[in-house]
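Missing here is one protein chain; the remaining ones are kept as they sit in the complex.
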Amino acid sequence: MPRETLKIVGFLCNWCSYAGADMAGMARMRQPDSLRIIRVPCSGRVDPLLVLKAFQEGADGVLVSGCHPGDCHYGNGNYFARRRLELLKRMLPVLGIDPGRFHYTWVSASEGARWARLVEEFTGQVERVQEAQPNLKIQSRIP
Amino acid sequence: MSTVPRKGIKAAEPLVPEPATIIDVIKEGPNIRSFRLIFDDPGITTAFSFAPGQIGLMGIPGVGESTFAISSPPSQRDYIQFSVMKTGFVTSAIHELAAGDAVAVRAPLGCGFPVDSWKGKNILIVGGGIGMAPLRSLLMHILDRRKEFGSLRVFYGARTPADLCFAGDRVQWENRDDIEFIATVDEKHPGWSGHTGLVPQVIAAQPPAPENAVAVTCGPPVMIKYTLAALQQLGFTEAQIYTTLERKMKCGIGLCGRCNIGAKYVCIDGPVFSLDELKNRMVDGRW
Amino acid sequence: MRFIAEENIPRLLGRLAANAAVWAPQVVKDTVNTVLFAPWRAGGEIETGAYSALSAKELVLPATERLFSYRYRRAGEGERIGIKGCAPQERVVIFGMRACDAKALAVLDALFLSRSAGSYNDPYYQGRRSGLTVITLACTSCDSACFCSSFEKGAAETAGSDLIFYPVSGGYLAGPVSEKGKELAAVDLFQDSSQEKPGLAKTAKVELVGIQQRLLERFDDIDFWRLATEVCLSCGYCSYACPACHCFNIFDETDGDRAGGRYRCWDACMFYAYTLESSGHNPRPEAAHRYRNRLAHKFSYFPLNRGEILCTGCGRCIRGCPAGLDFRDVIRAVSAG
Amino acid sequence: MIGVFICQCGTNISATVDTGKVAQAAAAMRGVADAESIQYACSDPGQAAIAAAIRHKRLDRVVIGACSPRMHEATFRRALDRAGLNPFMLEMVNIREHCSWIHSDVDQATEKAAGLVRKGIARVRHHLPLSAGKTAAVRRALVVGGGIAGIQAALDIAAAGIPVTLVEKSPTIGGNMARLDKTFPTLDCSSCILTPLMVEVKQHENIELMVNSEVDDVHGHVGNFEVDIRRKATCVDEKKCSGCMICQEKCPAKAPDDFNAGMGQSKAISVASPQAVPLVASLRKEHCRRFSGGKCRVCQKLCPAGAVDYGQQDEVVRQSFGAVVAATGYGFYDWTGAYPTYGMGLYPDVITSLQYERLLSASGPTGGHIRRPSDGAEPRQVVFISCIGSRDESVGRPQCCSVGCMYIAKQAILTKEHIPDSQSYIFYIDMRAGGKNYEEFARRAQTRYGTLYIRGRVGKIFPRWGKLVVMGTDTLVGDQVEIEADLVVLATGLTASDGAGGLARKFNISCDENGFMAEGHPKLKPVEAEAAGVFLAGACQGPKDIPATVAQAGAAAAKVIGLLSRGELETSPMVAAVSQSKCSGCFKCRDVCPFGAIEDERPAAGRTAARVLASLCRGCGICSAACPPGVISLSGYTDKQLLAEVVAALR
Partner (left out) sequence: MNEFVQTIKQTFKEVDLVLGWVRSPAAGVAVPACFHTPAQADDAVFDSTCMHNLVVHLPRLAGKKVGIVAKGCDARSIAQLVAEHAVDRSRVIVIGVHCPGMIDVKKAWRCFGFGKRISDAGGRVAMEGKTVAREEVLLQKCRGCRDWEPVICDVTAGGATKAATAPPAEPAGIRKRFAAMSPAERRQFWQDQFSRCIRCYACREACPLCFCRDQCAMQARDPGWATAAIDASQSWMAQLIRISHMAGRCSGCEECERACPVGIPLMLLLEEQNAVIEELFGYRAGAGPEVKPPLLTFNIKDDAWGES
């Protein structure tokens, strides 16, 4: 499936990862265009249900990125996020969602290059998952 | 093309609303707005007829619909008006609307006030806050047929002067000599020269006679509770007192459940009830 | 009376399936004997021995159905709404409904197809109901949750059915109730028979005389209702399983920015949210308030307004209640005064 | 009514995004009353156009598709405010950093931009007007670090009448600058320009100086940081000590001389340097005989002021501050482990530039005479090697130290002035002399002082007959070079100072990959840390020279003065709020709140519900994700807003 049709949602914390993505932009680092970034104050704001909601709505991939452990703008938001998201990641196979469609990571404000690489890699990963098994959205059947 | 005048609710598809367009929005108070609208099918606006007290469901497809009393009188042929207090999901969305915006309406529904049976009687109208909306329709209707009734007395209360709706109308009502219009606010307020005090207190201070009279009341539950007590104290019987209720409703046509008070459905048997129809159900507010 | 041999049932259903969807009770795969009515396909195994967890009311009142779709379009400075209604016209044959469930259809007809003054009939219900053919399976046995005998005709109830099958040795006697049923039983898979109808089940009997008034008298005794509901979980199972419960919710769904639809779906009077108003006020805040309304609606209000008791004795609410509640105990207590 | 404005940002956006088409797509959305493409939305005419549209089209919500909200969200909020709209009815959509700058295909970028704008419109529908609360701000600033940056910041803040506490971990302020001999490019004496400022700090009525002190713990937030400052025990009563240095003279225990970068010897009890401020002795227990089990009490017996107190304990002082300046400076790269071919520090005559600086200094261990460490001989051939631990990927340090080229040139010049018959060689990678008069200065080192510049890296240093053989490549000529040197000076790169990382964590300052503290924005917030109320001065934010440090310190001071001058701060309106009627009182929010901003309240008899203390809430939203029924919600990032965004992103 060509990359353009992928739908990937990213939840980025305002202080590190969103700024890192900005940095990648300032450096004009080319990235795949399938990502839609949603800004949140902190990765700790990302209710795992938002990720599941994205999958319910048909997302092909979901990416969450926060400040590096120890660098949270709020002290420890990403530590809570890490627990919640790791659990979510391990639950995805049970739901029948390929865990390759989900990734959580930490990108700092200065890691523009790393961000660009990450987007490239994650998009590629989702692409491969997608090729192996098309995204199956839970279907509604309302008369 | 159908030549039969249609109502704002389709007999064959009662759950499907008629598209309408807002032509004017009037800011009545801090969180109350009146919306004047016309049906997109001009035939409906022309043929639209209803009795004061009847309700309609106005909504925004994609958001939902809610029940409102029609606050314009039947004689108003240019538009129908709903007055909406912002309390939740749908009403907040409605409050965002402006002239030119589209809504979808099912109206009229329910039963209005039995005005014809009140001919020759003295009429007492007691309203509070947004509860004045259906009473505005009723009052203007009675004024249209003023000669058919005895004395006409209106008490209208709100928390503060800003919460009193229908400012333009009030000036007219206060200036007419065939109606005694008394507005009151809960507490003294700078710039307010009218009555102060809760509605039941103000009624008690100028007691209306129950003989050959009907009383109509609509307002917040607390006000209704004490107004009913005050009226009954004055000798009004349950059959002489009417109230109009607003309940959570979905279908508006007696099918979906939920709006019943005992065996009565507010959407089809009401919203206008005489007190003897409801009995004690008004007292604890649980049904 | 007509007779159809056991082995001709799949043939009969197969033929019917050519012109209509055929529904029958079936065991749900991967479950412990959960029986539901579901679309039947040739070769599918029909479970007539066990009790279905839900009635088949979804055939006339789908759990969720679209009422209309809408689309906004620009009109000068403003916008206009275009609305397109839905008119379901489905042909369904249901096989294996019980007399209680079929009776419930007749009860629902009294509401949704009413043409009394001031009320509207329901085009969606009507569209589905008129296309529905009901082949009822008469009960020769029952369990302790069944209580259809509390009503006039008990297991011999025919209302709502088009054709009733009475189990006899080697097959079923078929008794047509309606014209539809007569036509159905006329086909060559049936033959005339002079066999006696089997004896039908005698189910538990709950005394309902005077209950309409008794409930109203008990209505304000809230402590009574609190006791009655103290182990009630306030879930919606009893409503959703009930063949006669019909309350619904209406909600909108958007499909993109400018289009979408309005839908209705089942709703249950035992839910807190059912009567919750946007102001935060709830006239039925506790399970006790909701339960008394539930029983009063079934045994008092609906009979008063529509002339039918909103219960047909199927017993699902007793059999499946996760809290093991048996509302017959409450009815008995109300009757006892 | 929603207004949508798509900024072209000159060609920054419009080169890859067809802003007209994006505006058109937005106009097709429900509730969008106005959608237009603007050349520069942030410019005066741009803002004026937005304001005009707000007024004329009665807009109540605004979506601006432009650069990152981190850049201009505040700008546009102010614009909304001026136009009479609540500033929080704005949604910014990033179609520059996240779209036009990272895509090249116009169609794709345009479609993505339109999608992003649709997502913004879906979100803005759920915006609510918000207003800021006010909290009192403590009118006192904390400056951490007593180098030139901290000194300058403290003096500037104090000059505005705002009390300052200056915390320095070592026994004296002055920092690295106090250890320098002369400064480039003017060659004026470092002490001569710094010492008066140090003294002024000591004497300033608005400055409380705390040396031998470190920040232990931090609570609170902008306007009211509660900081625990640990005064480390020095066994000397600062108030009594007169700095007579008798103790140092008589102390029998030798100790390394930190001030002289290990080039000389000091004592267990000592005054850091003759110019130290405060001029107070301190005792290093790890070197003291008494503390290593002996009975020595020499210093205490001899101290004329009776200032020595062996029983002194660390003391933790809690103070409140409205704002904080981090000025923790820099350290030098430890080269010994990374450059094995340079002798791993085993050759005494391979020294660092800071050590050389101390050899040059009149106040240094050699009294300003250049003597090489191995035998005290005066070197004739001096080799300088630049970029040790900077611009060197092979040791994982790509960063430029930004001062090395200049200080080597300075040291070469000074070498010639000290020893006229000496010859200096400089191995360099590139000459970087970007500052005012820098290029001329470096040129002078070659022309007037005869310094030989060799472009290339040194491969190996090894001793031969009392000399050090320096083997390198001259990449301009393409030849091997071999120099017999008497002394080799390594221009080590600048690193974040020890402990800067720990401090950064305490104040929620993020650090870059080199360990330097990250500024809020590389262009627009060069002195603000991301944590509100925390500012950066000097080399803690990145290597820089003295003028740049002083400039940044002044800027940080100006920010602090601006922040604290009003006496109260606006609290962010984007804080959490509880819908108490729906709260079940499980307090999961309180369990996860990093700021202690949740307390319990009894809204009705028998019910407990959570309440948010808005002045403590910093808007992280961790609580919101922890609350099962979602009754605590973060204004500006409500579940509704995020859900709308998710759904719109995928449809």
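In this document, chain identifiers A, B, C and D correspond to the written order of the chains, with residue numbering beginning at 1 in each.
Assume a residue touches a chain if its C-beta (ideal position, glycine included) is under 8 Å from a C-beta of that chain, and two chains touch if they have at least 3 such contacts.
Quick caveat: nothing in here was measured; it's all calculated off a predicted structure.
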Per the touch definition above, residue among C:A5, C:A159, C:I222 or C:C235 touching the missing chain: C:C235
Contact with the hidden chain (one of A:R39, A:H73 or A:H103): A:H103
Option from C:A20, C:L36, C:L113 or C:I222 whose C-beta touches the chain left out: C:L36
Those residues of chain D which, in the complete complex, touch the missing chain: 582, 584-588, 591-592, 606, 626, 628-631, 638-640, 643
Touching residues on chain A - with respect to the absent chain: 47-49, 52-53, 56, 69-70, 76, 79-80, 82-91, 93-98, 103-106, 133, 136-142
Interface residues of chain C (partner: the chain not displayed): 28, 30-34, 36, 50-51, 53-54, 63-64, 143-145, 204, 230-231, 233-237, 239-241, 249, 251, 253, 263, 265-268, 271-273, 318-320, 322-326, 328
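The criterion applied here is as follows: only the chains that are shown with their structure count from here on.
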Set of chains adjacent to chain A and to chain C: D
Distance-to-centre winner among chains (Cα means, whole assembly as reference): A
Averaged-CA centre spacing for the pair chain B and chain A, given as whole angstrom: 52
Chain C-chain D separation of Cα centroids, rounded to whole Å: 71
Residues of chain B engaged with two or more neighbouring chains: 62
Interface hub residues of chain A, defined as touching at least two other chains: none
Complex interface listing, chain C residues touching chain D: 72, 74, 79, 255-258, 280
Partner chain C, residues of chain D touching it in the complex: 28-30, 118, 122, 581, 651
In the complex with chain A, residue positions of chain C that touch it: 62, 64-66, 88, 263
